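Removed from the display is one protein chain of the complex; every other protein chain stays in position.
Chain nomenclature is as follows: A and B, assigned in order of appearance, with residue numbering initiated at 1 for each chain independently.
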Amino acid sequence: MPAAHHVITDVARQIWHDDFELSGATLPLNGSTNWAVRQRRLRGGLSDGVDVVEIDNGALKLEVLPTRGMGVWRGNFQGIPIGWDSPVKMPVHPAFVNQTERGGLGWLAGFNELICRCGLSFMGPPGCDDDFEDHPILGELTLHGKIANLPAHRVEATVDSDQPGSIAVTGVVDECSMFGPCLRLTSTIETTVGSNRFTISDEVSNLSAKHAEFEMLYHTNIGRPFLEAGSRFLAAAREVSPRDARAAEGVDTYDKYVAPDAGYAEQAYYFRLIGDAQQRGLAVLRNAAGDLALSLRMPLAELPCFTLWKNTAAEADGYVTGLEPGTNFPNLRSFERAHGRVLTLAPGASRQMSFELAIHPDKTSVQQVAEEVQSLQRATTVAMSWEPLREYSPAGK
Amino acid sequence: MPAAHHVITDVARQIWHDDFELSGATLPLNGSTNWAVRQRRLRGGLSDGVDVVEIDNGALKLEVLPTRGMGVWRGNFQGIPIGWDSPVKMPVHPAFVNQTERGGLGWLAGFNELICRCGLSFMGPPGCDDDFEDHPILGELTLHGKIANLPAHRVEATVDSDQPGSIAVTGVVDECSMFGPCLRLTSTIETTVGSNRFTISDEVSNLSAKHAEFEMLYHTNIGRPFLEAGSRFLAAAREVSPRDARAAEGVDTYDKYVAPDAGYAEQAYYFRLIGDAQQRGLAVLRNAAGDLALSLRMPLAELPCFTLWKNTAAEADGYVTGLEPGTNFPNLRSFERAHGRVLTLAPGASRQMSFELAIHPDKTSVQQVAEEVQSLQRATTVAMSWEPLREYSPAGK
Partner (left out) sequence: MPAAHHVITDVARQIWHDDFELSGATLPLNGSTNWAVRQRRLRGGLSDGVDVVEIDNGALKLEVLPTRGMGVWRGNFQGIPIGWDSPVKMPVHPAFVNQTERGGLGWLAGFNELICRCGLSFMGPPGCDDDFEDHPILGELTLHGKIANLPAHRVEATVDSDQPGSIAVTGVVDECSMFGPCLRLTSTIETTVGSNRFTISDEVSNLSAKHAEFEMLYHTNIGRPFLEAGSRFLAAAREVSPRDARAAEGVDTYDKYVAPDAGYAEQAYYFRLIGDAQQRGLAVLRNAAGDLALSLRMPLAELPCFTLWKNTAAEADGYVTGLEPGTNFPNLRSFERAHGRVLTLAPGASRQMSFELAIHPDKTSVQQVAEEVQSLQRATTVAMSWEPLREYSPAGK
């Protein structure tokens, strides 16, 4: 049997299931019966009405949130939790997130995912984008844009029983308004039975007959057990620079992590990564013992800007680091536009972005990925900046 | 059997149906079994939780949205769609509409109905109404007011089996706050079996013991097949004036429509219509071939101000025109107040407004309604203004 599609939700055709399950019990994939795709709806509290699609490949479990822009709430690989412990405990329905409150920082009240998209029309800090001539009315930007608080109107599962036995969930989310940008995200999260990795493949399309700007950042957030005192960030980089004065304080330890510290103020670093033979960048978070790591690989043509967010605050306040591939850096859109990093989509045009997240669960696999980083770096000396750069940061001088 | 009431929703008595159906299968109306009133709840995406009441008279089908202030999502007459294709594809639950965002333009993220009410306490562009002395705290106005994003707390169907066999759905929506205006909309949409028309009869009541201002605009939006290159707007008018400089550019073709044009910027014209023997105004949108038209008739004592909105943008961005009867023109409330057009309701007082929408599906019926317009215009020369008028528009000099 080749790939088969199963519609989980389709608002236009009014397909929606209170509970959905597709599993190896009835459909073996590449010989394995140990897999499933399930949807359930959360009830009560701030989660009331949030749909969760669980993808279980037998070794790796992922919980995707169609109600929150196809974000990935959390994962689990053979008992190892993948994600972080946000002070916001459960998925928050967008009806409870007022993005305009607190001077445009309302987004933070719903922030707890392993992978949370920032975009599509804008991302970065709240502020006024006065240069947005085409749509002056759209210049009031709130933190990290709208996509994480918009629900998918179409969700489907696709499985392929042939080798290697793939499981994919695709969601379609529109960020659209009359007299506003109309961007469509078509996101596919895919894994194979028994695998230690998954891929996110996104397409953003401009549904409008006018040109549209667009920005995307994959806010990939990781806590324990990957993050701990002594954890290291590994990436082969051409350039590294601090976002601001606070990050500049920590340049010489930008790749090292400390234990939770209630007084820690966040630090962010901007990277230009070095590509491998396929021009893919590689970023790794390794634990202290060097026997557990998580890696991201992303085509640099698609996601050329990488941001490292260090927030080793107290456990209670979110002990977390972000490995964030993006189309640009998370500065105010007007700054990114001035530096030529905001993408433009012609009417009807689309753009693909993808990255792979893999778990390296033992010393051997960690060493392997660490050596790969070293090998990529070999030919190039990293240009470390001790101050924010004008090219990358509004704090640059 | 005389008229019978069927409660679909009553929050106070906690009556609510997952699915509701009343139809000719059990209750013939004026001999016809080919009719129905049905309610369903949309699930998933931005539509999650939106109730849709379908009224089918056998020839004309209407989908009413109690969750969105009793707006009419769309209609269909013998296979002809009535409505438009907004970039916002499906009905949007108010929980996903933040009216304060984008400088008060958030309303646009939910705008896609055939008939969308603007009001009740205010309508028109966002802005600050500093003259609103009674309730200074209520002076921050957002685009087109709140009524389209407020759900009905009571909905009932009323059918009458006697000649001519009428089907009506009534919804009650409160726009109310402590220390704020408390206006109640009681809206009835009514048609008869097999008919090509329906009537909207609204009552707005002031529930407060204080005087209340109120404004109402019926944003009636029509696209294909009524709207196309060569379509014409027909109305017998005493006065026509452009809203602003942009509209002034098109005064000599204000009644003609062009093909979709991605660069088209909206134009609006303000009308004082001529009444017929019953003092009803008549506005018609006719297709290019002259074999399909849609008309609105409204008592001018109830809805004296008519706005024509032309937005022949690209299909993807909403190719649409608005025929918009109102109690006043859609300017900032302070401007309308200064020109004496904002209505005031005494404590407990009410005001009725109604209009009829009819489909003219062939050459004969189109010619008939076009001749009626001509005949109404015969005795009066229209005063065409080439510039915005100070009386009607803030852009007037």
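Note that in this section a residue touches a chain if its C-beta (ideal position, glycine included) is under 8 Å from a C-beta of that chain, and two chains touch if they have at least 3 such contacts.
Just so you know, these numbers come straight off a predicted model, no measurement behind them.
Of A:Val7, A:Leu27 or A:Leu42, which sits in contact with the chain we cannot see?
A:Leu42
Given the full complex, what residues of subunit A touch the hidden partner chain?
Within subunit A, the residues touching the omitted chain are 40, 42-49, 86-90, 95-96, 98, 100-103, 105, 108-109, 111-112, 260, 262, 313-318.
Counting contacts across the full complex, list the positions on subunit B that touch the omitted chain.
Interface residues of subunit B facing the absent chain: 9-12, 14-16, 49, 51, 66, 94-95, 98-100, 137-138, 140, 142, 150-155, 174, 176-180, 182, 207-210, 347-348.
Convention: only the chains that are shown with their structure count from here on.
Whole-Å distance, subunit A centre to subunit B centre, using C-alpha means?
42
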